Every structure is written in structure tokens, then in C-alpha cells.
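One protein chain omitted, others in place.
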Amino acid sequence: MSGIAGVYGNSQEARDYLYYMLYALQHRGQQSAGMAVFNNGLIDYHKDRGLVNDVFDNEILKRLNGNIAIGHVRMAAKGEGFDYPYIQPIVAGIRMGALGVVHDGFISNAKDIKKELQAEGYMFQSTLDTEVIATLLAKNTKDSFEDALLKTIDTIKGSYAMIIIANDTMYAVRDYYGIKPLSIGKLGDRWVVASETCAFDSIGAEFVRDIEPGEVVKIDKNGIDVVVKGDPSRRKLGVFEMVYIARPDSYIDGKSIYSARRNAGRILAKEHPADADIVVGAPDSGTSFAIGYAEESGLNYTEGIIKNRYVGRSFIEPSQDMRELAVKIKLNPLKEYIKGKRLVLVDDSIVRGTTMKRTITMLKEAGASEVHVRIGSPEVKYSSNLMMDTPTREELIAAVHTKDEIKDIIGADSLEFISLDGLFEAMGGRDFSEGCFTGIFPEGVL
Amino acid sequence: MSGIAGVYGNSQEARDYLYYMLYALQHRGQQSAGMAVFNNGLIDYHKDRGLVNDVFDNEILKRLNGNIAIGHVRMAAKGEGFDYPYIQPIVAGIRMGALGVVHDGFISNAKDIKKELQAEGYMFQSTLDTEVIATLLAKNTKDSFEDALLKTIDTIKGSYAMIIIANDTMYAVRDYYGIKPLSIGKLGDRWVVASETCAFDSIGAEFVRDIEPGEVVKIDKNGIDVVVKGDPSRRKLGVFEMVYIARPDSYIDGKSIYSARRNAGRILAKEHPADADIVVGAPDSGTSFAIGYAEESGLNYTEGIIKNRYVGRSFIEPSQDMRELAVKIKLNPLKEYIKGKRLVLVDDSIVRGTTMKRTITMLKEAGASEVHVRIGSPEVKYSSNLMMDTPTREELIAAVHTKDEIKDIIGADSLEFISLDGLFEAMGGRDFSEGCFTGIFPEGVL
Amino acid sequence: MSGIAGVYGNSQEARDYLYYMLYALQHRGQQSAGMAVFNNGLIDYHKDRGLVNDVFDNEILKRLNGNIAIGHVRMAAKGEGFDYPYIQPIVAGIRMGALGVVHDGFISNAKDIKKELQAEGYMFQSTLDTEVIATLLAKNTKDSFEDALLKTIDTIKGSYAMIIIANDTMYAVRDYYGIKPLSIGKLGDRWVVASETCAFDSIGAEFVRDIEPGEVVKIDKNGIDVVVKGDPSRRKLGVFEMVYIARPDSYIDGKSIYSARRNAGRILAKEHPADADIVVGAPDSGTSFAIGYAEESGLNYTEGIIKNRYVGRSFIEPSQDMRELAVKIKLNPLKEYIKGKRLVLVDDSIVRGTTMKRTITMLKEAGASEVHVRIGSPEVKYSSNLMMDTPTREELIAAVHTKDEIKDIIGADSLEFISLDGLFEAMGGRDFSEGCFTGIFPEGVL
Partner (left out) sequence: MSGIAGVYGNSQEARDYLYYMLYALQHRGQQSAGMAVFNNGLIDYHKDRGLVNDVFDNEILKRLNGNIAIGHVRMAAKGEGFDYPYIQPIVAGIRMGALGVVHDGFISNAKDIKKELQAEGYMFQSTLDTEVIATLLAKNTKDSFEDALLKTIDTIKGSYAMIIIANDTMYAVRDYYGIKPLSIGKLGDRWVVASETCAFDSIGAEFVRDIEPGEVVKIDKNGIDVVVKGDPSRRKLGVFEMVYIARPDSYIDGKSIYSARRNAGRILAKEHPADADIVVGAPDSGTSFAIGYAEESGLNYTEGIIKNRYVGRSFIEPSQDMRELAVKIKLNPLKEYIKGKRLVLVDDSIVRGTTMKRTITMLKEAGASEVHVRIGSPEVKYSSNLMMDTPTREELIAAVHTKDEIKDIIGADSLEFISLDGLFEAMGGRDFSEGCFTGIFPEGVL
């Protein structure tokens, strides 16, 4: 899970805009951040562990002078390190000059490509898919970088959105099905590219359009140019972008994230009404769904669980002993509202089921007489890294248990999931990659 | 604005419980944190700038061994430094032995006392009211520390909740009117004290009771003892604790913070209905009020403005130039929901009016046809540091402008405040210190 | 053991000069550094653990704007903490205004004074003697700060050099016997004060004169003024300043440190010749003595032991296990020069004897056939903190063992100390405090 952004301008302060765009994409990854800037034939860069706020300061930004800048925020996948070599961008000197690459996604045949490249004599200094892409670009570059890029795209499978600096030119690429999002915006004479449109809002840039599935866009001093035309009819955006990953104020492929979630809540209420007193959202992922559910059902919406805003993902957990003392440090129920009540608890999805189980236990201890769980996406039965880093199939509770079994495991009084059709209706279309629910992934991506 | 907590136990790991309690009180102050621990005749302590998470690590906690621990989190008042000397607790060696003090509040006669003490030959190494209190305790201690404490309480005016370690004894004190909150809890054979009950929830402690106005409680190896009886009839809790400061899942003086806010929203809707399409809360302070307003009015509640969770109070702002680039880095409206709509925008209070003005501008730019502002507390016309650090009277928009003028300044289509009676009704009582609205402060506190 | 310095100028950059003076005094203390600056009625300051280089950066220095600045570097005494409260300067607001104090030395009646002051109602936030001094100054100040200063000097016993900012005036004070050094210099129209003259050289200032025993000097806009005349006939400089503490390029009370040490080496050679092949100094303390010894004896001087310059006092030692691996990480003998040779090993003093024992073992293992130890100061038989933090009497090897026993314990083939008369001759006078050798301390200092 990553966020990427790029700026192509005619003046040297590209990194200032990029800095705020990365800030707006911070929800897509909090473990590391990086930025590469092209200036006068060379690419300078800075990357490190931590939030955007931690990684960059005024002195570093001042140094990163240049008219083209690309950047990245990242949540490491399971098993991956997040030491320096595992942080994007990858910057390298290749035949044609300076290369910088950031990418969001999962190259499904990366391991095979890597093995082949190693057999040919290449080496890898990290486990990043990005380094595999950069190595292919280096290997494939003969006379034309653009040919190398097209050849590389032919080689790699999976989901990806990427932004590349190749000397004084910036490329933006979206995978064949558009599983990963990528949009183009404009601010004065500056072109900007980002995973989500909220990054455009953050700097006052105007949204121009989404990059289409399979499209390759080139931005240089002559403006913007389509190198490979994309095909909107192939669109298969990863459904979890709509359900969980993206910020509610973003639009992807013309669709509002917030609307999709609130609509899903409404449809869920129609499909699976509950005989209950109040509707509660699991903070923060379930809130929009819960408001939609309440609206449709006519039940009262209540912030039933208060979240400690300071126990973020950066929470450095103390020793095991201390952890056990911390009963309700992250979440605390509003007992007064819950006591004796029949609750509808709404969340976006159930993956392992462990968090949901803990939440229900907490609500029951707080006096809830019944907890009816309603989920805004279908049962996650298939593991996939195409959209988001998911656990192995064995760890997916819906892959190994029936709905009834899950209900008992998590301690709910009833449990219902939105139908896939219902979710499609909520999102306003069927052009999504929904393999996690059905096991059917777009042809050729795995 | 501060949060304080204390633990008295029979084993050495008091700081582990205190650590989590401070975490739960982090919303009361993010600039500094500190902890003092009594062990074997001495008080060791650690304090520094930053969040609880930044200030303490496992090694430091391990060092802070002892059965009595007090701690503090803090937001510096205007004009105050937040370098090391300005961080609580204050720890000192005095006649009777080791002294540690944390306090939340505003000693209104601190400057006068300080001047007198300096004239008598005392020195001050900080501008903290806490150091004034500690100096008085030192000065007043002859044979009995308890006498000194009572004498000190007679001397100081204003609002305060404080927790003191005096050798092997812990004291908890609440000011004459109970303007500042302080509660007692219990976990096994451990006594715990905290500004808010959410700190008890965080460690699974049971709420015992609020400390009463003017009460002095002593906790030692013989258990808990009331040194000075408090008087519930004097209760004048600072109204901003209910409206803004406290966490919604806390209870103060038997009253639920969340309920008070949601009720205020409901009453506001009754007092000041609006001819509008949707109800939006100013994030995060206005959310509970807005939900109440929507509930009562029958209008749809919508999360109309999305907040970037990573631009917290710790946001280190870059240079002026860069700041201007950041258009919607903190808040971004949901255009789709707002466009062409008549909005009710609900917030807890208007102090300077600048934030509200910015928010309305943003909503109008996003296409809102009308913005009707409804405020969950009356007009703040009087400055006071008793409850919360407020600006000078000149800076209070309601002190220098009529409601109509404010409406025009902030660009609202209509503007209404809840009545003071309405707010009292929402909070379930009139026993609050509401001088910010009326200019009438409890007798003798200023 | 501390170094102190002060600058009084007519422009605002006093801290720039002070910064370099503290750098030049770094050998007097490496655990903490601090600086206080008077500007426009207030004293701002910064202090922290670490070397001058670590504690200050350009941003901090820029902030410390003002025409009067005092500073401090420090080596904590045994048992003392070196957390923030234990770092000088002490800065406080007292009756007459702003007060800042730095001091080098040991107030022998500090504990008694503290007890009395606590009984009177004063508190102490550290264990620093400096806080005791500041508290006395605060207490004694009625109409005149100068009267308070004189009264305070009457109260405190022991060794001290101190520099004080009292509003817009700077005072420099040396104890009754001048046990601790303090000199005055001038740079243009700026007055500078420092523990050692090497601090003047560092900024190109001219040495003016030593402050005399018991002298109180006042520097303000009218220039320099003697408040209390000192008496050179009382001079009793701590002998360890000459032997160990001060930098060789400094002059104290008109005497060259380097000459004293080299002379001591020469006299030691006359008093205690050795039948040996080469002369080796214990690095770095014994080098100057060894060169003198070689010169007088006609034996060849050799750098027989190489010191790793990067294992400084800041060496963070790893775990016990690892420490045992580190055989010669700090010191490594030049085997080739030592093998089969009879060595004279010269050092400045023997305190506990442990280092000397380790060095001799190392030299013998490297093949030295004989090691004759010659020491440039007499046997340290009495503990004292007046000059330098020494161990308890039981830990002083010469207090509990005869010279012959010491020789056997450390494994030397012979062991001789310079006579006290010889040392006096080397230093060019008898006006030193030499109680560590004789047990006779200046009257009234203990």
C-alpha cells in the first residue's frame, strides 16, 4: 500500500507542491516517505523511515531544488523490511542518464523476473518491486527510453501505478486494468499526478482526468502527451480503494469515495435490516457506512466508541507487561449510550476477524444487550496483494469459516454482509477488481 | 490546559499505570509530558517536550520505579515558554523531605504571590504557577506538611486541580469551586486519580467518585482519607470542560460529556431551527453537536468536511512561502454533498472567528448555496484563563462585535448561538462556571 | 570539575565569543554545557548534556542574543546526576530582577546551608551547589544586590570561582584562597572572564590579570571595578590545576602550566634517577612530565603507548561481554620499542592505582624487561573535593598502602614520587593548596 505523486513545472520549487501532495496521501502509507528531484541533468533525493512530517524539514526541501519531482509514502507489505534500501524512490544512473521511479502496487511476477535477471548477471540491493522495474528499464534501454518503458510494461504483470523521471521527462503509467488509481491535475502551468485527487485539493490544483487503464502519459517541456492510449472499458479498479484505502474526499475514475461508502451503508440497511435501537460505526473505517445505514434504517446514529486520536499507527508499544495494562487505550465505548441497547455495529470489512471480536466484547462489557454486525463489503475469501496487503488465505476468517461460524467466533448476535451486487450498485458500476470476494481476478494479472 | 494523573499502589510499577493514564489524557495537552515517582525516600522524575509517546520509552519507564507516581501533560498558555523549566512536575527537596507537584489550572493571584515571595527572598526558576505552589508549600512547612498544604490553599486563588507527592503520601486537591475536574478511581488495591474518567477506562480501573470542590484527599499506606471535606453545593465546573476540553467518553461531576454535547445540539435545533438541506459539523469539535442537531431537526447529517488525520498539532509548518501553497491540507470539503446545498454548520464555540470564517469560505467555494451557522455555546464575551487559555478581550470576536456583525465577518447566511439556559439544560444543571459568557465569575477566584 | 567563562560587551553577539571560550575549556568538563545571556531585562539560556559541540547549534546561538553572557562546562562529581536540573547555569527571577550564576568549585558547607535554608522554608530543585549560592543571593537581596553578594560570600566556605549576571551587571568572584582559577581578559572594548587563559587565546583576547584570592570584580557599562580587593598573599591555587586539570597552554596566577609539568619531570629525574633505556609517558597526562624527565636524564623519550583518539570520554561502552573483547582498544604499546627494554614510565599522579596497574601489565606483556614508575606529584593521601572530585580516602591507594606495597600492587620494578619541595620548585612557588598530599588544607575552607 503506497501513495505516489509527481510534479512537472517550469520553476525550481516542484518539491514544495510535492511535499503537500504527499501529506495529503499520508493515509496510504506511514512507514516511509521519499522524494526525488531532477535538476540540471542529475536527480537528487531524500528518503527515510517515518511520516512526511518526520522525513522532511525545511533544510532538506530547500536542497531538493528542481522542476520535476516525484514522491512516495509507504506501508511495508508483510515480510518486507522498511530499512533504507526498502524505501522508494529508486534512483539510478543508466545508459540514457538519470532515472527515478516510484510505484504503488504489486508486481505479481517480480520474483520470476528477478530470478531471470540474476541468472543474466544482475544484482538486487533490495526486495522492492520498484528495483525490479528500474532494473528492467536499465536493461531494456538501448537507443530509446520510451521503447524500454513499453518493453518493461509488457514484461511486468500485476497492479501498478507509477511515475518515472527519465532525465528531463516525467512519465505516468497505470496498469492494464487500472487496478491502482492515478490521476492528472493542473495548477497554473504545472502538471501534477497523484494516486488520489485529495492531493490536488491540498495545493489548489484542478483535477484534469484519471489516467486510463494501460495508459502511458509523458510530460515534458512540450506539455502532456499520450504515449500509449488507455482503454476505459478495461477498468478494474481494486475494490478496496473504494471500500477502505482511499480518503473519503477523493474521486477515483469519476466516482466519489464518500458516496460509495455511504451508499453501501444505505443498501446494506435495505438488504439486511436489523431489529435494533442505535447504529454505531467501527471507528474510523465504519463511520461513513454507519451514517448511511442509520439514514436508510431510520435508526439513530451514535458515535458509540471513542477513539484516542494520539494512539496512531506510530504508537510505539511498550513491553508485553505494560501492554496488558492498557485495556481501553485505543478505543473506549460510550457506556451510557450503549447500556441495555440493541446495537447495529457497521464496519467496512472483516479480514481476520480479530479486531471485530475485540470490539464486540468491549461493547457487550459496556452493557450492549445485542450487537448486530453489518459489513459494507462481501466476505473476503481470497488473498491478494494486488489491491492491498492481505494475509494468507488461512488467516482470512471468511475463507475458512461459514458466516454462521464467524458470527459465533466474533460473538455477534447477527452478522450480515452486503451483496456484491449491492456493493456494485453503491459504487455506481461493476468495473472493479473484486477477486478478494470471488476469486476471479482480471485475466493475466497473476 | 493540562491533564494530571496519579497512582498510589503497593508495588513498584506505578509508572506503568500512570503512563497509560497520561496517554488517555493526551488531548488535554500535547506540548510536554512528565512523571515523578516516589521510591525509598526520593523522588525521581523525567519530563520533556513532546507527546507522551515521544517523552517516555521503555528504558526511562523502567528507571522510574516506585509505588507512588504523578504525571502531567500540557498545552502551554500564551506567552509561556515550553522549555524544560516550564514543564511539570516540579520536584524539590524541602524541610520535610521530597516534594512533587502537578497541577492543572490558573492561579489568578500567582503574580502577586510571586512578587511577595521574591520580596521575602525567594527565587523562581520558571514562570509556572506550579513553582509558586511548591514554593508556598516549602515556605509554609514547619512541623506538619498538611498544615502547610492547607495554608497554601488559603493563599492561592483561581482554578486548580492538583496532585502532590509529599514523601510517602499522595494528596489530591480540587479548587474551592471545583472549576477544574479531578476524580478518584480504584484498580485492585491501587488508588488512582485523574483529570478525567477516560484515564480510568484506559487501565480498567473503576470510577469511585469525583473529588468535591475544595476537598483535600490524602492517600497513604492506611488508605484514603478526607483531610478537608468538599462541598458539592459549591460546584462550578468550568463550562468549557463540557463544551470543548474533555474527551466525549469522560464523565465529570456525574455528567456525560458526550450527552451534554449531543443534547446541546438537539436544544440548539429547537431554539434555532434552520431552513436547510443538510447538517455538517466542524471537524472534530462540532461533530457531536451536529449529530444532535440533525437528530432533532430531522435533517440529514453529513461528514461534509474531511480532516487530514496526519496534520495534527505536531504539524511542523514549513516556511511562509510553502504554507501558502497548502490550500486544503488540513480540511477538504466533500464538494459533491455540498454543491448547491443549504448547509447548517454546527460548531462548539466561536472564539476569534478566524477558523469559522475560513471554513465558511471553503464551503462556499465548494458550492454551498447557504451556510447557516449554529453554535453549541453562547457568545464568548469575556476573557478568562480559569478554564482554558483564552485570548485577550479585544481578540474575542463576540466581545467587540454584535451577532449580526459576526455573521457578516465570517460570511454566514445566518448565525445563532444556544442560549445559556439551553446549554444548562443540555448539561443537566446550572452548577457551572460560565463567566466567559456572562462576565460573572465565582466570587473570589479572580 | 568545571570550566566557566563570561563576556561583557557593548553589542549583542556576546554568545559568539562565549561559545569559543567554552570550546577552549572543554577539557574541564565534557558531560554538560550551558549558557545564559542577558538581554533587555531578561535572561535567556540554553543548557543540556553533552559536549559544547552537541549542546549548541547555530539556531540556538542566534536566539541567545545579548551583550552579557556566562557559560559553563561540567564533569559531574561522583554521586551527582547530570540530568537537566544538574546542569549550570542556574537562572532565576529574584527581588532585584534577573539572576544567572555559573560556578566551578566545591562549597564545603553546602549541605549545612541547605538544611538551614530548608528549615527556613526554602526548597531546592537540584543538588547543585550553584542552586545553594543562587538561593542565598535571592534570600540576602534586600535593597542592594552587592550587599547580598558579599553576605553570601561570607556564608559559603570551600573553593569557588563564579561569574554572575545580576540584571545588566556582571560579577566575577574568586574564593578566599584562590583555590579555583579565574582570569580577566580584554578584546577591544569587551571584557572577558575565564577559568583559564587558553580561552582568551581562542578568541584572540588579551590577558589582563588574574582575579586575586577573595576578590570581587564588577563589570558594567562604566567598565570594570573592584568591589572587594583580593589579597595575592593568600594565594593557594589547587595544586591539581597545575598537575592535571588545566590545559598546558594556560597560565594561572602567572605560572605556565606546561613549564610546571616539564620542570616537574626534570626535577623528578634529578630526585629519582632510574637505570633504564627509554622514557615513556602515560598518555596523555604523563607526556609533558616524561619529556622533562628524558631531557634531564639524557634517556631517549619515546611515545611508547599509542592512544586511540576516537575512544574519548564519550565512548559509549557496550555490554560487559563485548567489553571483555576489547583488549587494547584505548591504548596499544609500541612493542618494537618496548621489547626487552627497561622503561621509565612517567605519569602525573596515582589516585586509585588501577589505571597504572593496567598500563604496566600491558607494557610487560609487550616485552618490557623492567618498568620504573616515576610520578610527577607526591602521594595522594587525603581525599578532597576542593580541587577535583577525588574518591573516598579508602579508595586512595597511597592512603592505605606504603610506597613499597603500591609498587608491588601495580607491578612496577621501582616506584618514586617527586617530593613536595620538588613540585613546589617546579611550579615556582609554595603558594598552593596541597592538602591531598599533606592533609593540611587552608584554614576555614572545610
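Odds and ends about this structure:
Note that the chains take the letters A, B and C in the order they are written out, and that residue 1 is the start of every chain.
FYI, a residue touches a chain if its C-beta (ideal position, glycine included) is under 8 Å from a C-beta of that chain, and two chains touch if they have at least 3 such contacts.
For clarity, every value in this text was computed on a predicted model and none was experimentally measured.
For the chain that does not appear, the touching partners among the shown chains are A, C.
Remark: the omitted chain is touched by one listed residue; of C:Tyr45, C:Tyr301, C:Tyr382 or C:Phe432 this is C:Tyr301. The residue touching the chain not shown here, chosen from A:Val91, A:Ile278, A:Leu334 or A:Ile418, is A:Val91. Contact with the chain not shown here comes from a single listed residue; of C:Leu42, C:Ala119, C:Val226 or C:Ala326, that residue is C:Ala326. Among the residues C:Ser259, C:Thr355 or C:Ser419, only C:Ser259 touches the chain that is left out of the figure. Summarising the interface, chain C meets the missing chain with residues 13, 16-17, 19-20, 23-24, 26-27, 30, 51-53, 57-58, 61, 198, 201-204, 247-249, 256, 258-259, 284, 287-288, 291, 295, 300-303, 306, 308-312, 314-316, 318-319, 321-322, 325-329, 332-334, 336-337.
On the side of chain A, touch with the chain left out of the figure occurs at residues 84, 90-95, 99, 114, 118-119, 121-125, 134-135, 137-141.
Note that in this section only the chains that are shown with their structure count from here on.
Counting hops only between chains that touch, chain A reaches chain C in a minimum of 2. Mean C-alpha position of chain A lies 61 Å from that of chain C. Once the centre of each chain is set as its mean CA position, chain A and chain B turn out to be 36 Å apart. Note: centroid distance chain B to chain C, computed from Cα atoms, is 49 Å.
The set of chain A residues touching two or more other chains is empty.
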